[in-house]
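A protein chain is absent from this complex, but the other protein chains hold their places.
Up next, subunit A:
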Amino acid sequence: MSGGKKLSAAIVGPGNIGTDLLVKLLRSDLLEVHSMVGVDPASDGLARARARGVEASAGGVDWLLAQDTLPDLVFEATSAKAHLANAPRYAEAGIKAIDLTPAAAGPFVCPPVNLETLADAPNLNMITCGGQATIPIVHAVSSVTPVSYAEIVASIASRSAGPGTRANIDEFTETTSHAIEQVGGAAKGKAIIILNPVDPPMIMRDTVFCAIPADADTEAISASVHRMVARVGEYVPGYTLRAEPQFDGPRDIWNGNARVAVFLEVRGNGDYLPPWAGNLDIMTAAAARVGEQLALEKATAEVEEAR
C-alpha cells in the first residue's frame, strides 16, 4: 500500500452513491481504493471508475472475492436486498463492511454521535441519507431534554435517487425510524422521504420535529442544535440551518408536549452530481469518515505494537 495509506477499500455498487464515494476515497490520505465492483457491464459507473484509473469489474462479489489480494474494507452501495445477500460473504472472507444501504445488518453509525464508540463489529450500517442529516439534530435535542417522539422529513431530488434507492424505500423509512431511536435518543422515531423531480433540481432539504416537554429549556436546545450543525459542517460544509429552530407551545393533540422544528439544507460538494445532491455527500462523507477512523485506529494499534 502506498504512502500513509493504511487500509484498502473496494466499492460495490457503481451508481450515484458509489461514484460519489469513489471521488471522496480517491482524495483520502488514509484509504486506498482497491476496486469498483458492479454487475452491469454497460454501467456508466464502472466506466467512470476506469477513467479515473481504478480497477473496475462487472463480475460482482464473485469477482471481488476471487482476487489474489482482498481489500480490508468494502463499502456497499447497491441496495438493501443485495447487501443482505453479500454481507455473509464479506464476513466469511474477513472483510469489514461499511454498508451505505439501509439493510441495517450491523450497528448504526452516525459520525458526530457515535464514531468514537464504534464496535468491532464486522459490519457497520450508515443508516440513510436522511438519517445522517437529521439524527445529529435529534441527538442534539435529546441530550438537552427528553424527546418522546422525533419525526424527520427528507426531500431529495429525483435525479439523485437511483434504482437502488427506489427499490428500498420501505427500508429507508424503517431503518431511519429505528436509528432515530437508537442513535438519536428519541423514545419513538418516524421517518418520511420524498422524491421531488423539479427542474432545476432542489437542494436536499431535511426537517426535524421533536416533541419536547412543555417546560423544556428552548435556549439550551437552540444552542445545542447550533453546536451540532457546526460539527456536521466539519465534514459536509454545505450543511446549514435555514432558520432558527422554531418552538411551538404545548398542545393537546401532541399529548401535551411542545415542539421544536429544525429546518436544514444540505448542499453537496458536487463531487459526482452537482451541489443540489447533498444527499449523496451527507452519506458518502460520513462513510468515508468511518473508513478513515478505522484506518486511524489501525495506525494507532501499529504504533502501540511497535513500542
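Definition applied: contacts are C-beta pairs under 8 Å (C-beta built on N, C-alpha and C of every residue); 3 or more make two chains touch, one makes a residue touch a chain; residues count from 1.
FYI, contacts and distances are computed from a predicted model.
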| item | value |
| --- | --- |
| Protein name as given in UniProt for the chain not displayed, "4-hydroxy-2-oxovalerate aldolase", "DNA ligase (ATP)", "ABC transporter ATP-binding protein" or "Phospholipid/cholesterol/gamma-HCH transport system permease protein" | "4-hydroxy-2-oxovalerate aldolase" |
| Options A:E32, A:E76, A:E151 or A:E181, residue touching the unrepresented chain | A:E151 |
| Which of A:A85, A:I194 or A:A214 contacts the chain that the document leaves out | A:I194 |
| Contact set of subunit A toward the excluded chain (per top definition) | 151, 153, 155, 158, 163, 166-170, 172-174, 190, 192-198, 202, 205, 207, 209, 211, 242-243, 246, 248, 253-254, 259, 261, 263 |
